[in-house]
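Note that one protein chain is taken out, while the other chains of the complex remain in position.
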Amino acid sequence: MIDRLANGFDPFVIPFMVGMIFVLTYCGIGFLVILFQLSREDRKRFLLSLVNPVTAWKNIKDIFLNCLIHVKLWKRNRMLGFMHSSIAFGWFMIIVLGHLEVWLFVPERIRLLYYPIFFNFFVAETETTLQGAVFFFLMDFFLLLILVGIGLAMIKRIRSRFFGMRRTTRASLLDTIGLYSLWAIFPLRLLCESFTAHISGGSFLTVPMNHFFRWFFGNELNYLPTWWAYSIALGIFMLVLPFTRYMHIPAEMLLIPMRNAGLKVRHPRRGFARIQVLSCPGCGVCIDACPMSVRKENLKDCTVYLNRQIRHHNERRITEISEKCLMCGKCSEVCQVGVDGPLMRLKQRELKKYSINQHYRNIRPDSFPVEGTGKVLYFAGCMTHLTPSIRKATMSLLSKAGIEARMMDPDGGLCCGRPMLLAGRQEQARELIRLNTAIIRSSGCDTLLLTCPICYRIFKENYKLDGIRVVHHSVYFNELIQSGLLKVSKDESRTLVYHDPCELGRGCGIYEEPREALLAAGNLVEAHQNHAESICCGGSLGSLSLNYEKRREITLNAFENLTAEQPDAVVTACPLCLNTFSHYADRPVEDLAVVLDKASES
Amino acid sequence: MDFGFTLSPSSAIELDTLDSALYRKLCRIEPGARTCIGCGSCSATCTAAEYSGMSVRKLLLGLQRGKKAEVERMLSNCMLCGKCTMVCPRGINTRRVILTVCRLYDNVEGTL
Amino acid sequence: MIYQGKQKIWSDYQKDIPDNHWFYVRSCIRQSFFPASEAYFVKIVRDLLGKDLYETPHHTTCGGIAYHSDTIPQETAMTIVARQFALMKEAGYKNLVTSCITSFGNYCEILETWREFPELEARIREHLWKACRREFDKPEYVCHASDVVFKLRNEIAERAKFRLIDKETGEPLRIVEHIGCHYSKMFPHKGVGGAEYPCVLSGMAESWGGKVIDYPERRHCCGFGFRQYMVKANRGYSVSNTHKKFESMEPYHPDMIITNCPGCPYFLDRWQYVISEQTGKTYGKDGYGIPVLTYEELAGLVLGVDPWDLGLQIHQVGPEPLLDKMGVPYDPSKKYLGLDEKELRKPGLPNVLKCC
Partner (left out) sequence: MLLSMKETILVVGGGIAGMETAVQLKALGLTPVIVEKNSSLGGHVAQWNRLFPDMTPASKVLDPYNDALKEVDIYTDTEIASINSLQKEYAAVLSNGKTLRCKAVVFATGFKLFEAEKKEEYGYGIYDRVITNRDLERWFDTRSDERVPAKPAAIGFVHCVGSRDVKAGNSQCSKVCCITAIKQAIEMKELFPDTEIYCFYMDLRLFGKKYEDFYINAQRDYGIHFIRGRVSEVAETIDGRVQVKAEDTLSGKPVKVKLDLLVLMSGIVCDRANNELARSVSLPLDEDGFFRSLDNIAGVTCTDRKGLFLAGTCTGPKTVPETLAEARSAALNVYQYLKAKKK
């Protein structure tokens, strides 16, 4: 292999170089800005994590698996997985191999940015070597891989259902430009390399095409324009990249180490949030996932659009989207990049200023004396007071199991604080937490039993109750059953379906215990979408703006999902889900406790 | 000059002069607020009622009757627990009503 | 306001007023508040119109104020009233004319009570006899002095020297008429025109050329309300009531207020000063108040009596703007001279309210 051109330059590389330099500087500056936006301790933690070998290795692994191979996507949808990884990985390999070639054959050119990309233009093959042949083969192979990927992408554009996606995002103008330039790049590269195959060598793909072209066009002068086109396509792509969804390519490479460093969203726009927003590839998986999408008017309220609005600085819409969300957390569950949509919205809510700010200074914890000495303290919570069946069943189950339990709020108590937290009003939530903590401490209990996942989550995440076990009744009763303290007789004739409440499932990762417990009482079928993918009942306190009639379809859709297997009854473990479903239910909706209570003998 | 007595303010609600700007704005944001039938379910079930006299019914009435000051006191202990929303027979989004009032109380023209 | 509608109501509340031979009983407080008013009532009726009006020096209070202030029981008031009736019987009269609205109300109330409970009347006769060996007949007619003037209004109009007309513009004066609560609110049929749209005063005003204005709080009490004023702790309510009335009549720019009760002219007049001091607001043109006159004073003015002889200088609110409008001649230098041309002490002037 030798240089064909003495100066190793040709004007057609200029478009590429312009784009390349632009993109590098843009990302460089952007990176610094974001780094600067991080709080001091976050920055410190991040930089340290980069040099720490453990996290460093994790970073490399994650970047390779997520950005190039798209493992998560493979798990979710093979077609999409293959499409994305073929393009990403293929392209990556082509670049790597390009550099290797330069490094091996014309090391003195290694410093030229464009050389590895347009290698085949600048070199001439003197004699065929195995080494060269291998390289040419790999090059062609990966190019073919990419072309297949591109092909699939085109099909996806036309028929997204073909990929099992019901809805996908509508691309903006720049996105489209980026997309088409991206599509153009690789066919063009194929052309270029085919044209020059007889000079600079080629393999199973390029050589035959080269022969065909030579036979077709005769002379070989017309290959220069294609190299121009190739370079221009690359240039355009890189010029528009920062302003399109393709920004996720560089952004995700920063997001992964940041996440591995344990950074969290602190401000809805700056620092980590910014990089999250940029990392959103706009794939639109969250649109189908979002329970609100059953109403057409809500289609543009899911996380992918939140990210887009944040990039467009559309304050009105950002607020609207943030307040509408049910905070069920499904979007972040399914997100490939791991964008934490709910947290972004929460932080957005925290920015709101209020002229009336609630306080609870006038409420004294000792006005809630907890009688008795039982070690188990049962906090029913606001919602459970409106679903007496749960409260009654829970108390009866406890007595059946011979457990001495007391109620913390027999005649109504204070709110756990989660609703305030979800409204982004930490100050108020903290005050409620302080009050409740005092009450619980004064009771001298060692176990805090909860029937409401909303309460359970905040007690678990935000309360400091060291020495006291915070447990949800689904878990607790399951233990009692497994340990034999609670005798439950199985009704073989009755099939139940379990609805995973958002706060309990995605929120606290409790999926199996309730099912185990229910299995003791009846046969269990699964909902169409279940566990981490269960659909919010629509009653969530998370949404601040959705009103009753607008939640209707959400509930109906969630219920339909549950009753796919035609169970005799729907079982949930959350008073709010229970209440919401029973408004529209065509079959009994019961709380786990009630089912167990009916099935257990005293 | 001090006479040892002064004009005592009228207790009447002057419907044609009272300031209902906040209520009107509220209804633009949450039209459901207009549908209250004053059944009192919200007040009865309210977790904060016994501390601050919180009552969405009174809140809505107060805003319509230009009794802003009472509204502020009333809202001071709300915990946003959502029981009122759950029991409202007209399906009013009471939590949104509360948050909206808290937000606009001093600045009716403020946006959400 | 549909005028015909009012007339219809008036026709329902016709009150027959005897046209002669009256037994006149004076008011306790008017004699000190507006001495000239009663004096000129007597002058007009007796001397000008040559009617028979009798009054006796033995007449005392009717006990109305004490009764309404909860300081004497009704039976006491009844016995006092019985004595007045006895005096009338002794003088040989049957038509009682009271100068005071509260007395009028008191008499009516007592007579009605007796009609309902004859045994009570019997007991009172007994009381009276035991107390002063007197016997009484119930009057055939009880009417208020304003009823009499209402009856004679046209005769007065014929003799009028000035009419209630703005001599600059030729427009009739805008007049607020205020009826004492005890005149007809207790017994609508005992007042000319009833309680809702009494026409006893408006009748005079209109026949003398003025135009009566109806304002929303027309029916409202002047604010005296006995306890409301007499207990100092309650005076805030008293003045607030008056304030409410003035706020309500202000947009109509009244030229004057005419009243037929002892308390009303006094409070409508004096509270204007208090309100002006407390709120800095006056209800007349450029800093003046709205002149408040008794119907006798007004009758006097119409008949061309000198304002100072009518005692208008004793009013808190200066009458000058009204006099100017009517074109009644007056000598400011004589304002504070007594009848015997002797200098009365000139009052200090308020801070806000313009008085002369």
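Miscellaneous remarks
Chains here go by letter, A, B and C, matching the order in which they are written, and residues are numbered from 1 within each.
The rule is short, and it goes like this: a residue touches a chain if its C-beta (ideal position, glycine included) is under 8 Å from a C-beta of that chain, and two chains touch if they have at least 3 such contacts.
Since the structure is predicted, the reported quantities are computational estimates derived from the model, not experimental observations.
Within the entire complex, contacts from the absent chain reach the displayed chains A, B.
Of the candidate positions A:P388, A:G402 or A:G444, contact with the unshown chain belongs to A:P388.
From the set B:K25, B:R57 or B:R95, the residue in touch with the chain omitted from the display is B:R57, counting the whole complex.
Along chain B, the points of touch with the absent chain fall at residues 37-45, 49-50, 55, 57-58, 87-91. Taking the complete complex into account, residues 385-389, 392, 411, 548-549, 578-579, 582-584 of chain A touch the chain not shown.
As a working rule, only the chains that are shown with their structure count from here on.
The touch graph of the protein chains shown is a line.
When chain centres are defined as mean Cα coordinates, A lies farthest from chain C. The two chains most heavily joined by C-beta contacts are A-B. Chain closest to the overall centre, judged by the mean of its C-alpha atoms against the mean of all protein C-alpha atoms: B. Chain C has its Cα centroid 48 Å from the Cα centroid of chain B. Taking the mean of the C-alpha atoms as each chain's centre, chain A and chain B sit 40 Å apart. Here the CA centre of chain A is 88 Å from the CA centre of chain C. Contact residues on chain C toward chain B in their complex (touch as defined above): 232-233, 235-237, 239-240, 243-244, 274-275, 277-279, 351. Within the complex formed with chain C, the residues of chain B that make contact are 1, 3-10. Contact residues on chain A toward chain B in their complex (touch as defined above): 316, 319, 323, 352-360, 362-363, 382-383, 385-386, 412-415, 417, 419-420, 423, 425, 428, 432, 541, 544-549, 576, 579.
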